[in-house]
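A quick write-up on the structure given underneath.
With one protein chain removed, the remaining protein chains of the complex are shown where they sit.
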Amino acid sequence: MSTYSDPPSGSFQLSMLINDTRYRSYTFQFVALLLLVLGMAYLGWNLVQNLAAAGLNISYQFLGEPAGYDINQTLIPYTSQSSHWQASMVGVLNTLLVAFLGCIMATIIGVAVGVLRLSNNWIVRQLMSIYVEIFRNVPVLVWILIIMAIFIAVLPQPRDFRGDDAEASMFLNAFAFTGRGFYSPAPIFGPGSGVVVAVFLASIAGIFALRNYATKALYQRGQLIPTLWPSIALFFIPAILAFYIMGRPIGLEYPELRGFNFQGGVFMRNSLIALWFALSIYTAAFIAENVRAGILAVSKGQTEAAASLGMRPNRIMNLVVLPQALRVIIPPLISQYLNLTKNSSLAIAVGYMDLTGTLGGITLNQTGRAIECIVLLMLFYLTISLVISALMNVYNNAVKLKER
Amino acid sequence: MAEQAQELTVSDEVAIQINNMNKWYGSFHVLRDIDLTVYRGERIVIAGPSGSGKSTLIRCINALEEHQKGSITVDGTLLSSDLKNIDRIRSEVGMVFQHFNLFPHLTILENCTLAPIWVRKTPKKEAEDIAMHFLTKVKIPDQANKYPGQLSGGQQQRVAIARSLCMRPRIMLFDEPTSALDPEMIKEVLDTMVELAEEGMTMLCVTHEMGFARQVANRVIFMDAGQIVEQNEPEEFFNNPQNERTKLFLSQILGH
Amino acid sequence: MAEQAQELTVSDEVAIQINNMNKWYGSFHVLRDIDLTVYRGERIVIAGPSGSGKSTLIRCINALEEHQKGSITVDGTLLSSDLKNIDRIRSEVGMVFQHFNLFPHLTILENCTLAPIWVRKTPKKEAEDIAMHFLTKVKIPDQANKYPGQLSGGQQQRVAIARSLCMRPRIMLFDEPTSALDPEMIKEVLDTMVELAEEGMTMLCVTHEMGFARQVANRVIFMDAGQIVEQNEPEEFFNNPQNERTKLFLSQILGH
Amino acid sequence: ATLDDVKARGTLNCGVTTGLVGFAAPNANGEWEGFDVGVCRAVAAAVLGDPTAVEFVPTTGKTRFTALASGEIDLLARNTTWTFSRDVDLKFEFVGINYYDGQGFMVPKELGVSSAKELDGATVCIQTGTTTELNLADFFRANNISYEPVPIETNAEAQPLYLEGACDVYTTDASGLAATRAAFENPGDHVVLPEIISKEPLGPLVRHGDNDWADINRWVLNALIAAEELGVTSANVEELASAPGDNPEINRLLGTEGTLGEMLGLDADWAKRAIMAGGNYGELFEKNIGENTPIGLARGLNAQWTEGGLLYSPPFR
Partner (left out) sequence: MSDTHAQSVAFVRDTMIPEQAPPASEAGIIKWMRENLFSGWFNTILTLVSLYFIYQIVTSAYPWFANGIWTTSSLAECREALDGMTGACFSVLTERWNQLLFGFQYPNDAYWRPTLAFFLLIVALVPVLYPKAPRNMLIFTAIYPFLAFWLIWGGTILIPIVAMLGFVGGYFAFKQFDHQSFAMGLLAGVIAAVVVWWVGGFATGAAPNLLALEAVPSRDMGGFMLNMILGTVCVALSLPIGIVLALGRQSHMPIIKWICVIFIEFIRGVPLITLLFVANVVLAYFLPPGTNFDLILRVIIMITLFASAYIAEVIRGGLAALPRGQYEAADSLGLDYAQSTRLIIMPQALKISIPGIVNVAVGLFKDTVLVSVISMFDLVGMIRGPILASTEWNGVYWELWGFAVFVFFIVCFSISKYSQWLERQLATDHR
């Protein structure tokens, strides 16, 4: 209800700024904009004043200067002589790493719990709802700290593995669960290992081809070819054969207690595990609820209709219930991923060097460039969340049920 | 026409045999001592007040609900907890629900071909031909590539019928197929069902459409409180009900 | 009775004057060159096929929609973008919607007193007296302290009429007031409207209730494609329509 | 100006550590005590006349500078190392040095390590946002050995990590190590390695730009140091201040001669009150971290220049 172009042709009066629907909204918007600009200007002016008083300025030059500190977990080459920018990149990758691992694990646990909450087994149902209620009603920070505390207080430290009658020993002589993290053997690729890897990749391609072929066979000839066991066989057998034929080119490097720590093998730091695990179980509690709601949202009539067409329960699940449930589940699932990513900034509580730990932590402190660092930090998270919501919109539009 | 249909198709072969069947929900006795023989080609209409167990009865036939006492034999197969038997019976018996229960994420055509492909292992091409055949029969071949949400209620119910037919059932069960529809649409669906009846399909139909019952049924069964209270040929049933409850019910239904 | 009502109340004073009014939704031309003069005390029924712009026309009169060309004068006030004028017109003109649009969180009485208190600044006590007066008039004084959700559709619509009347409008607009109602309830609402008509209220009513039109209208306006296609006294309009479209429409409506 | 703010407020907001026994930690009654706390109290006594008019704000290595820069605290006395960049780039004003220190390493005795050079592959607990973090990186790089940093925020967090063995080594200022070790159940099970890998002159600091406030803090600290040099103690300061004595510097310091207090914008008794608050530098040292305390630090570099140390207050003149 705003503009009438024709009837009133009288001259403009000031009161029309408030009383005339044509101008009123301009007036309001102008006032709002003015207030906003004034507010911004006021804050900006304060900033300038305060910076001047403290003799500081805003500059991003520090990003190019050597960071000077070391980071324990780096996915890209980094030394204390690398720049603050590189340190931030290490942080970005660490954030993405824990977020990625967390999303996967949270999905697995969450889907399992959500499905089990609908199980017809009473005890399991009760256990699962206890799990969900306990985990989502306690702050995730508490879970992170508890898991970290378990590492510090309960698990044996490397020194406990030392000596002849050590208090702790390695599992299968290959895996060590220590208070500092988890050590496991790492593969070493010897000559000829390329062939094994290639065979393995080929058999994965083979699995896809097999499934493709099976669908085709069903569609074209009405022949139902089993895929599960052949896929499993295809997954393992060719690679194992190749492994022995090539003379076992891939060896394992076992972690070994040398000096202060275990050396060799793959090391997963306690801070990463604590953060990863806590974020996963916390988020999984929410995902479980989404999954449950999604499955319940598919009406019983759908299952019955499918059953009365002669379909077996697992087919009904795959062909009828899941495709519909997923549309309901995926949007909240993605926002849970987003939450998990944002919550990963709590890394700082256990000293995991994600972006909040590097750029927002040590760099900020050592350089004193608080404003600059926090602006960059926020930009990073903002970018992630914008990207994720854009993806979500694309998905929502793609799967929207067609309506009249 | 009704007379003609009756004479034409009923054979002596038994399609469904229910003996002394009882069912409880918890301790609530929903179906009591049901005895019923349906011959091949028969069209039976089941009527009765709400909660009398009509839906439960036909859902038992399809093993959507299990019964606790007595026996149900469909097409010579005894309905037991054996999965094989259940599967066999379900593929013999088609069912149409009150709320259509089409799969909203699949097109009309996919709705119709899903079960033939995955259960009957019909090649896709062939399944589509069959589906188009039945869609043509229910007069909506042109909607094949739309989604259920894009159709009217009457069209959706006709798709549901076509979907059942694609499995080539020998028996069709209908549970109030028209009660969720607007008046204009009821007719389209009933027409489809009449056509089906004329082809000799064995049908059990829960409905309150007495016109339909008169036109196509061989037999009307009246249920109350989980029991079969009265059964008779339609004309007799409507004109000369015997049981008090039947009379009361008919006076309500027809007066309305 | 219809004759009597017509003679009794129409005066020469103009209540609504619409000149050459046009309205677009985006680039879609919904109302085209509407010219209409409504005299005080006139009861006008607007009919026309769906989408012909009937609702849009009366919503323009109440400034719920803006028009883009031409002028609308209500009770001597030119409808312009001046908020003061809009407010004045809205408190002169009452409107009743198809879906009642009662406020579900307020009791019937509060629904009726809200606008008098806040817009007319009537003291609460007085507003309640007025409200009870009109609620009595629409025959539901005893429901005053219930919530809208507790009333039947017909009762709700009568509350909606009472609510409008509480603002003491000089003109009432009705947009298909009975089309969302069950048949039994339509009569109660139409009765209320007839009563209102008899008291000489100026009324513009979009409706397909041709009985009502015959009984109370001074004039029937037929719209199609955003234009006034034909207008006439009811008897003439129904018995002797001139325009092809009117004829077609009347044959559908009356045949239905 | 800060002085006016402090006077108007009636309390001095003083930033200290979140807890390092001997330097700053609340005792059983919740009262803060320690060597750094002594500086805060002396300033409060000089400025406000009441050594208890201090609001202690616990800060971590990370939060201390923002707390000071944002004005949340008036004075930061938190074993903070005077470095070029903190002084020049971060725009702070160090008002002096109250403890000459250096970075050391502490390891459990059972590891049998005797030199920092043997720490190859060790896991090291380190407080983030400190100079020690940077020194550590430099030290290991220079010696071309590897290590694994475990960043932590406060000394308190470091203790369980170190004691439970989640890190092999704990490194911070040697004084901090001594204080930390003193709080252990069995201090004897841990050794501080001989290497001191850096210079860590610790001192109180204020915001850049308020020279008057900086002067007050600087000269309160100098007064404490000079008092020890001149033999003025909390025991005799009352008497010495009652009447001008024969040492003109003491007279000027205690306000019985000259107008030093006035120049600072305070009254004549400012230094007397500061000394009475907790004693002169030597007394503070002995009481909080000296050899007779559990922490047991020797004066070492922190002896008066007259005794071979580095403490050297500019003259009160």
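Chains here go by letter, A, B, C and D, matching the order in which they are written, and residues are numbered from 1 within each.
Basically, contacts are C-beta pairs under 8 Å (C-beta built on N, C-alpha and C of every residue); 3 or more make two chains touch, one makes a residue touch a chain.
Please read all numbers here as calculations on a predicted model, not as lab measurements.
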Legend entry - Contact list for the unshown chain, restricted to visible chains: A, B, C, D
Inset, instruction - Write down which of A:98, A:196 or A:364 is the residue touching the left-out chain. - result: A:364
Inset, instruction - Would you indicate which residue among C:51, C:76 or C:104 is in contact with the undisplayed chain? - result: C:104
Inset, instruction - In the full complex, which bits of chain B touch the chain not displayed? Write them out. - result: 6, 10, 17, 19, 22, 24, 26-27, 29, 32-33, 35-37, 39, 42, 44, 68-69, 218-219, 225-233, 236, 242-243
Inset, instruction - Extract the touching residues of chain D with respect to the undisplayed chain. - result: 5, 18-19, 26, 30, 55, 57-60, 63, 66, 69-72, 153-157, 159-160, 163-164, 183, 185
Legend entry - Residues from chain A at the interface with the omitted partner, ascending: 1-2, 25, 28-29, 32-33, 36, 43, 46-47, 49-51, 53, 119-124, 127, 133-134, 136-142, 145-146, 149-150, 152-153, 342-343, 345-346, 348-349, 356, 360, 364, 370-371, 374, 377-378, 381-382, 384-386
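Rule of thumb we're sticking to: only the chains that are shown with their structure count from here on.
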Legend entry - Size of the rotation, in steps of 5 degrees, that lays the CA trace of chain B over chain C: 165
Legend entry - Chain ID, smallest distance between chain and overall C-alpha centroids: A
Inset, instruction - Please report how many Å separate the Cα centroid of chain A from that of chain D, as a whole number. - result: 44
Inset, instruction - Express in whole angstrom the distance between the two chain centres, defined as the mean CA positions of chain C and chain D. - result: 85
Legend entry - Inter-centroid spacing, chain C versus chain B (mean Cα positions, whole Å): 49
Legend entry - Residues of chain B touching at least two other chains: none
Legend entry - Of all residues in chain A, those that touch chain D in their complex: 53-56, 68-72, 79-81, 151-153, 157-160, 179-180, 258-261, 263, 270, 351, 353, 357, 361-362, 364-368, 370
Inset, instruction - Name, in rising order, each residue of chain D that touches chain A in their complex. - result: 61-62, 65-66, 69, 89-91, 110-111, 119-123, 128-129, 133-134, 136-138, 140-141, 147-152, 160-161, 164-166, 168, 207-209
Inset, instruction - Flag every residue of chain B that touches chain A in the complex, lowest number first. - result: 62, 64, 83, 87, 90-91, 93-95, 97, 99, 101-105, 114-115, 117-126, 146-147, 149-152, 160, 163-164, 167
